[in-house]
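The other protein chains are all here in position, but one chain of the complex has been omitted.
The first chain written gets the first letter, and so on, giving A, B and C; residue counts start at 1 in each chain.
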């Protein structure tokens, strides 16, 4: 395919796949990502979506909620911080700041910085108030919960069309979070457990649910935004079926330090986490720019 | 400004500034870039556009040509490789490959790789054939040329609506290239000079032209794509008027090694290369993805 | 402090702090990291060390083990993959490959690639054989374990002076791993639980142990290698005492996407995860190069 100069007509953004496909560099990779997701859906793949917590603090939360509302995705894997932000933002606003603010001043005024997004301390107080009665109620039902059961209950509890865990709960999309206690929720669980020592969050409890989904799938596809435990969990569990059939990574990390976060799709092929014949691409871009472009045609 | 979740309606891309503005992270920076360019134009700033050679090998060449055709920019600063690619692509196609091809095999088949763009050896043979008669003709006019004069003549010579140096020549937009001999053109100049030792490319010859533009400008704005000598030359010459009034950087480089390429707009403020009061932003993104988004509203 | 040119005498590496201190850029940051760790130790800080799994696959494992042997660190927080690699490498070798190998060929020959490190499938078979009897034994003691208790038992089980969990167990250094099931161990736990459904890994069980350490510490210091859940868990729990007094980050990630992995030490100040007055530095470098340089004077 030859490199084609972008024209004015392309710039109406009616066909992003076409606009970017013959541009070269990451533009072409972005176009390939769209194409792979098209095929993923055509093949009725079980779609795994993973993302990091900072993305839920950003405007991408709206897209994640919409993907759950439309049942576009079948499994979500994310961190505890994602659940924190999703709940807080049902009622509290985050503000746009800048990457270069004075963190000492921010600290003194009770504002937490997340890149160029500002989160006031009262947001976490709200979360605490929300979780306390919820945990009491949960505890009356049973004592031991897996993270996905826990998030499912939480999703039912809140009532906000902008929340992805709310839509996931409504539409029976499991949200896995193997490291959930590493979060503000985790801190509340700690305080709760000091009063109720028999309350248990059993992380081994989710493995059967997740592995069943993988083993029951004829075709699987991964949309992996960012790195960390969520990325690894999605590709790791797909070993059980010899790897994803389709995989799209969107990352800002580099592979040269051997990190899982920076690893390209190719590396996962050696592990059987992505199949040899899989359609796969890595897009090197901040997800806040790239993901709206990649996913728009499926939501319009 | 609060963080706002992206909605389906945003995803028609009719208002990119709005779509990205309240998303956070690089999306917000991209939106700010659009806004700064709007203001740059409203203020009738002298607009400096800089880019690296690889971008001219990509589909961005079409945008650069269009910006010259529309006289949207007033000064271009780029590398010799940009001129190479612009001329070659008037008649030869580049192909889309992948970042992971076997470079030994490519070498054996006479194909050069530029990221995921492939350039056949015959492209450079075409350039050689194009330059030989051109240089003879140039030499008959005078013996000593500055890079911008040289590129201007070259731009007039070729006849292709897709070429940015062609449009720049037609519309009297100077194209500066302080390191022009570091290119395939440079190699041809070397061969030419072996036969015509009094042929001279005088790089000091352009400084008066460039500094006059800077000193005569009431307001200046920089659109700086990528780093290197082109970026530095644009911000460096603006010291003469105490810095740019508006500056947008699009980069993939990091500032932590103290490199000019990775330096943020802020660093330029300390040097007087960008004014203290300037509107300025750095967008961390590959230009092939970001620049069509940033510039589209000015070209549609 | 003026910039000082590096001399031949510096290059005996007898005084790395001095060699790098006045060099500028990341060299100076690396020197500052040494100084901060010196002061951390002088103040008898409770030292938290975090790292990612890939580092345990590398030669850094030897340094982690030594830091535990010497009781230089008081708390370790890491991922499940780190435990996988630590155990496997007690008896199996990993091989040096390259970042550019053919992953399809590797997959066919049963070799998994981790950057430029190669791990044969038999390594994971060995891990399985090691874990099966261990889990049975563990289960006879009690049914519910927290991750740190689990790792402690595992550390006692193996007998290898090169293993960091072995030395941690011997020297009562807790190893926390809030996302431990995201690993090969996690997969074995899943198979085990299929036969023993009442086996429980309670992640809330560790929060009391970890928070007590934090609350009982007069001074705390963090040595944070890489990002992800381990980094966040260390700084997150230090909120309970208004933040670390000393913090050294070594990272290859960028802050511009708002990710926790790329966040600099400053951002943590806004959250109260690092104190306003803390001595803190971020070193932008692959840990395999930087950490031996940073830590050598404390181990010689």
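One rule holds in what follows: a contact is a pair of C-beta atoms (placed from the backbone, for glycine too) under 8 Å apart; a residue touches a chain by one contact, two chains touch by 3 or more.
All values derive from a computational prediction rather than experimental measurement.
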Return the single residue from B:7, B:95, B:171 or B:254 that touches the missing chain. B:254
Touching the hidden chain in the complete assembly: which of B:49, B:83 or B:117 does that? B:117
Have a look at B:70, B:107 or B:218 and name the one touching the chain we're not showing. B:107
Contact set of chain B toward the excluded chain (per top definition): 52-54, 57-58, 79, 81, 99, 101, 103-104, 106-108, 111-117, 144, 178-183, 186-187, 189-190, 193-194, 199-208, 211, 226-229, 232-233, 236, 239, 252-263, 266-272, 276, 286-288
Name every residue on chain A in touch with the hidden partner chain. 24-26, 100, 254, 256-258, 284
In the complete complex, which positions of chain C touch the hidden chain? 1-8, 10-13, 16, 19-20, 22-30, 54, 57-63, 65-66, 89, 93-96, 100, 115-117, 162, 252, 266, 284-286, 288-290, 292-293, 295-296, 299-300
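Rule of thumb we're sticking to: only the chains that are shown with their structure count from here on.
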What is the distance, in whole Å, between the centres of chain A and chain B, each centre taken as the mean of its C-alpha atoms? 36
Centre to centre, by mean C-alpha position, how many angstrom separate chain A and chain C? 24
Multi-partner residues of chain A (each touching 2 or more other chains): 54, 57-58, 115-117, 252, 266, 286, 288
